[in-house]
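Every protein chain but one is kept in place in this view of the complex.
Each chain gets a letter, A and B, in the order it is written, and its residues are counted from 1.
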Amino acid sequence: MLKFILKRFFLETIPSLLVIATITFFLIRLAPGGPFSGEKSIDPQVLAQLNAHYGLDKPLVVQYVNYLANVSHGDFGPSFKYPNRSVTELIGQSFPVSLELGLFALIFAVVFGVGAGIVASLRPNTFSDYAPMSIAMVGICVPTFVLGPLLILVFGLHLEIFNVSGWAFPRDRVLPALTLGMAYVAYIARLTRGGMLEMLFQDFIRTARAKGLNEFQVLFKHALKGGLLPVVSFLGPAAAGLITGSFVVETIFQIPGLGRFFVMAAFNRDYTMIMGIVLFYAFLIIMLNTLVDIALTMLNPRLKLK
Amino acid sequence: MHSGTVRAVSDVSFDIDQGEITGIVGESGCGKTALCLSLLRLIPQPPGKIEATGIFFKGNNLLTCSHEEIRRIRGNRISMIFQDPLSSLNPYLKVFNQLIEPLQVHRGLSKKQCLPLAQAALDEVGLGNSATKLSAYPHEFSGGMRQRIMIAMGLITQPDILIADEPTTALDVTVQAQILTLIRSLLRKHGMSVIFITHNLGIVAHLCNRVLVMYAGRIVEDAPVRDLFYHTRHPYTQALIKSLPSAQAPDEKLKAIAGLPPDLSRPIIGCSFADRCEFVKDYCRNTPIELKEVEKRHASACMRIINGDLLS
Partner (left out) sequence: MNTSSIPVMSKIPKGSSLWKAGFRRFLKNPLGLSGCIFLCILAILSLLAPWIAPYSYEAQDLSLGAVGPNSSHWLGTDILGRDLFTRVLYGGRISLLVGFCATAVSVLIGVTYGAIAGYRGGILDTIMMRFVDVMYAFPFTIFVIILMVFFDRSLVLLFVAIGAVEWLTMARIVRSQVLSIAKQEFVEAAIIMGLPRRRIIFRHIVPNILGPVIVYTTLTIPGVMLLEAFLSFLGLGVQPPASSWGLLIREGAESMEEYPWLLVFPGLMLSLTLFSLNFIGDGLRDALDPRSSLD
């Protein structure tokens, strides 16, 4: 196991991050304008000083190497927009919020998605199949930026059950988590339904029935383990997507999470912030996928870690 | 392919005697598996349907009894083992957990209580050193070993009847022989009845006491094994026997049965073998067939033989 993790880290994670860092670095630097060009009428001398201070006047390649050197020490630099605070600090402050949001959304998505998928798989191509699957589809057909405002409209403004925005109270988790999770309910439901159906037509299900098991036992003891494998596979990208894709929700519900910081950083051309967040997210995604790979080998006895 | 109803099995009626090995033989698609799945109501209805007067077992009618009742009989009083042990065993569960399921479900035993029984079961089928084997997964075994596990699983509740659906078809010939020997010795030991499905006449000759020959969903001949081979009373059975390659005459041309089995989605009037039969007469195609006893304990569905019209 340790060997697997080390191998994964050095042979895949580091190179991947390197590639991503390089692409992002040059991409954002190639664009017109810089971090300070947005400021209204800056004195060119002050601008030159600022650029020199941050090393932005040096050749690109030099900047690149310097950046990588710093990163290898864990120094992601200060934010250009908020010079008093380092990128690490800002990420450290806002990430837990996004994480919490993402986790609630994930739990919601898994519970409803797996439930809908199992129900749908029991009687395929009938109403009890079409109904839950269509409802699950709401998540991918009604975008977060439509669903969110609609939920706010109905539950926040008209029924006044929830706050319209903010993250201060535990209750504030509900609407954002729902909005964010809905999109994933559909995918998870689909995967569960597909996985369960694959299982339910296998011979060993027939054997289980021939042994006298009741339908409940057949479903949960025999079909479920194999049937949920596609869902577990999907959890990696799902978790990653939930954490990285939350900026719309964060913006709509005014949640101080990492996603919102990213969009602002992009608009502000805050180079270090952008780089830091991109690398952080990439690392997160890779790590989640690794965890999922490990989980899969534990669930499917025919798989082995490579 | 037409859509419609396929009558996989028609007008089948037979009895099983205790302690007997009854072989059901026929080519692919003749309905032998469907027949046996019907016995335990394992045919999903819908879309399938089992229509019968009754399936009588120890005072119960398996056709009309409640779902609870038939569930209690499955894997308990009547067990079934299947053709491909790799796909018939759950790849995601350990052998131990699958093996003891019938005991857990029907005897209410705990895992701990089942352990010695599981070990004994594996020993009985020739898989000693059970400790490692029990905690392993099906894909870690060879085909022959997997089939032994299936047999152990089928016998662990000491059923009255074991239905074996082509248990050796998926195995190598040498392993086949081992499994057959194993089945025979276990039978003698437990005194149970066996329904053995196969398309292999050789196995039938070797193993069975009585044989049912099926064609196009019907039983065409029902006889004790010696009588079937030495006093064949149906053209189809005869053709089957003739088509076996002979070790005594290795250069002889293989005799296949010309033609194809009929389309079971269409109702057939008369004998379903008529188009391929050497001895066919006009009335074979017009009269509805029935299985009738033509000699002691020997029934045939051939109209000509029933009418005493054909000596073979």
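As a convention for this text, a residue touches a chain if its C-beta (ideal position, glycine included) is under 8 Å from a C-beta of that chain, and two chains touch if they have at least 3 such contacts.
As the structure is a prediction and not an experimental result, all values here were calculated from the model.
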item: Contacting the left-out chain in the complete assembly, out of A:46, A:263 or A:291; value: A:263
item: Selected residue (touches chain absent from view) among A:137, A:174 or A:232; value: A:137
item: Chain A residues touching the omitted chain (full complex); value: 12, 15-16, 19-20, 23-24, 27-28, 30-33, 124-125, 130, 134, 137-138, 140-143, 145-146, 149-150, 152-153, 157, 194, 197-198, 201, 237, 240, 244-245, 248, 252, 262-263, 266-267, 269, 274, 277-278, 281-282, 285-286, 289
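Simple rule for what comes next: only the chains that are shown with their structure count from here on.
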item: CA centroid of chain A to CA centroid of chain B, Å; value: 54
item: In the complex with chain A, residue positions of chain B that touch it; value: 40, 42, 71-76, 79-80, 82, 84, 87-93, 101-102, 105-106, 137, 139, 150, 153
item: Residues on chain A engaged by chain B in the complex (per definition of touch); value: 202-204, 206-214, 217, 221-222, 225-226, 299-302
